[in-house]
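Pasting a structure below so you can have a look.
All protein chains but one are shown in place.
Letters A, B and C mark the chains in the order given here, with residues in each chain numbered from 1 onward.
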Amino acid sequence: MSKDQATSTPFTKGLGFFVLLGMLLLIILGIFVSPADVNQGESVRIMYAHVPGAWLAYLAFIVTAVSSAAYLWKRTRSLTWDRIAGASAEVGVLFMGISLVTGSLWGRLTWGTYWTWDARLTTTAFLFVTYIGYLAVRGLGGTHQQRARRSAVLALLAVLEIPLVHFSVEFWNTLHQKASVAGRGTNVEMNGLMLFTLFLGVVVFTLMYVWLVLHRQRSLMLEDMLDDSGLDNALNERRAEATRVGN
Amino acid sequence: MDDLGFIVASYVITFGSVALYARGMMRRARKAARDIPREKRPWL
Amino acid sequence: MSTVAHGHNPASIEPVVDLCDAVAVLGSFPALAGVTMTVQRGEIVLLSGPNGAGKTTLLRLCAGLVALERGQGRVLGVDLTSDRELVRHRVGMIGHSNGLYGDLTVTENVRFWGRTVGASESEIDLAVSRMGLDGRLAHLPVSRLSAGQRRRTALAGLVARRAELWLLDEPHAGLDAAGRDELDDVLKMAATAGATVIVASHELERAGKLATRQVEVIAGQVREIAGS
Partner (left out) sequence: MTSQQRLTGTTVIGTARLIAAKDLRVELRSRVLLNQVLPFALIVMVMFAFALDSDAVLERVAPGLVWLAALFSTLIMVSRSFAVETADGALDQLRSAGVPAMGIFIGKMMALMAQLVVLVTLLIIAAIVLYRAELSWSGSVLLVTTGLTATCGLAAVGTLYGGLAAGAKGRETLLPLLLLPVVAPVLIGATRATESAFGTRGVSTSQGWPWLGLLAVFAVLFSVSGAVALGPLLDD
């Protein structure tokens, strides 16, 4: 794209090429080539973009939790872990936001409703909001170490929170058997081509996730360095001034 | 067909938002990279 | 670069602050680049020097709030390298804010800080009166005091929680002339009563009169100013 390759390397460029190629193939297979489902009809085509996105979002949050733990553990403490956690959470929020939208489009076609209070959907929505909060905390400022510690603790608290939310919503549903629309239409009989398309979707989204996190992690590092160099310059000027005054 | 609109919209939203995000990210990275010398970037 | 302890204290007593080539790092920046300094009990030491020279970091190092990266350091006999947390409750640091609860009275604030180390009621009364806050003032909510009276309340809190070393960052800032005079009197009294005081200040002529000696901090290093 530009002569100064800020965060690109030959590896990410190659990866990006495969992502684009896979995306194109996924669109062709998903929208045009693969057959309609017996139960879901045409709406199953949305699944090829929706399911991998949702999975990768969950994976992204797991990565965030693990890297946060790695930051908090003294022997592996490094700001790189913090930046990976941040990059992964950001990509996770992106994927999860997309999945919520495509999921409700799919729900509208299949169930006739955009939203249902099923435990999985509700937990997903809470996960989304929780990580938006996480990103807001990352933006609070302070030193890099302060940011890292704060957000790492928060990421681990989220790990505590999510099962509780999931369990309570599930419990709520079983007691008050909300018309369980969520079960309907989910049993898909996938033939070979459909399975392959879904598999391709997972591969494409995984590669996309890796590409995005690699770049984002690097750009976060650049931003951190920019902060540091700003401080260095200011302090060096001050020191020069101090020695001038002192002598 | 109604379904087609929803399906196409899903794909457009999915890849469109990723592309927008990636573009914004690259732009910010390039801006930041202007002041950081190449030798300070461990991936290069 | 080394500073010599003044003669008016017997050298046999261990100094309150004993730093040898101390380096402290903020992020990746060496805010203190090799400080060697000794402070004896009962001294009032003035730290002068430009902004960003490391005065605040030096105070925070003595308070056990910043890690000692290199060199040796002991404060009140506690090794800063191995257990700087242990020094925290014996040192009192007051920066730009006083750490008071505006809705509580002077006595209640002082009592709160005293109780964190288990001070008795008589100790708390003594702290209040030593800072000249007894009588009517003692039962006023802190939010209704003047800036100088608030600072004195904060210092009374240090007395109540038996802080042996007082680290004051720009204590004169925001006080009017009367408040400054009061503060100086109070600090002198505290030093005679056995506290050791390190004051970082820009106001050389004022703080200079107060201090038993002056140390200049420049670019993360210190040097003694003679004849202060």
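FYI, a residue touches a chain if its C-beta (ideal position, glycine included) is under 8 Å from a C-beta of that chain, and two chains touch if they have at least 3 such contacts.
Bear in mind that the values here come from a model prediction, so they are computed numbers and not experimental data.
S.K.: In the intact complex, which of the depicted chains does the undisplayed chain touch?
M.R.: A, C
S.K.: Consider the whole complex, including the chain that is not shown, and state which of A:130, A:197 or A:219 touches that chain.
M.R.: Touches the omitted chain: A:130.
S.K.: Which listed residue, C:41, C:161, C:180 or C:213, touches the chain dropped from view?
M.R.: Going through C:41, C:161, C:180 or C:213 one by one, C:161 is the residue touching the chain not shown.
S.K.: Out of A:25, A:69, A:121 or A:165, which touches the unshown chain?
M.R.: Of the listed residues, the one touching the omitted chain is A:165.
S.K.: What residues on subunit A make contact with the chain left out of this view?
M.R.: These residues touch the chain not displayed: 72, 126, 129-130, 132-133, 136-137, 140-143, 145-146, 149-150, 153-154, 156-157, 160-161, 164-165, 167-169, 171-172, 175.
S.K.: Considering the whole complex, not just the chains shown, which residues of subunit C touch the missing one?
M.R.: 63-65, 83, 85-86, 88-89, 92-104, 108, 112-113, 115-116, 118, 141, 161
Everything that follows uses one rule, which is that only the chains that are shown with their structure count from here on.
S.K.: For subunit A and subunit C, let me know how many angstrom lie between their CA-based centres, rounded off.
M.R.: The answer is 48 Å.
S.K.: Just give me the whole-number Å value for how far the CA centre of subunit B lies from that of subunit C.
M.R.: Here the centre of subunit C sits 52 Å away from the centre of subunit B.
S.K.: Quick check on the complex: what are the subunit A residues that touch subunit B?
M.R.: Result: residues 1-2, 4-7, 9, 23, 27, 30-31, 41-43, 45-46, 49-50, 53, 94, 97-98, 101-102, 105-106, 108-109, 208, 212, 215-216, 218-219, 221-223, 225-226, 229 of subunit A touch subunit B.
S.K.: In the complex of these two chains, what residues of subunit B are touching subunit A?
M.R.: Going by the criterion above, the answer is residues 1-4, 6-11, 13-15, 17-18, 21-22, 25-26, 28-30, 32-36, 40-41, 43-44.
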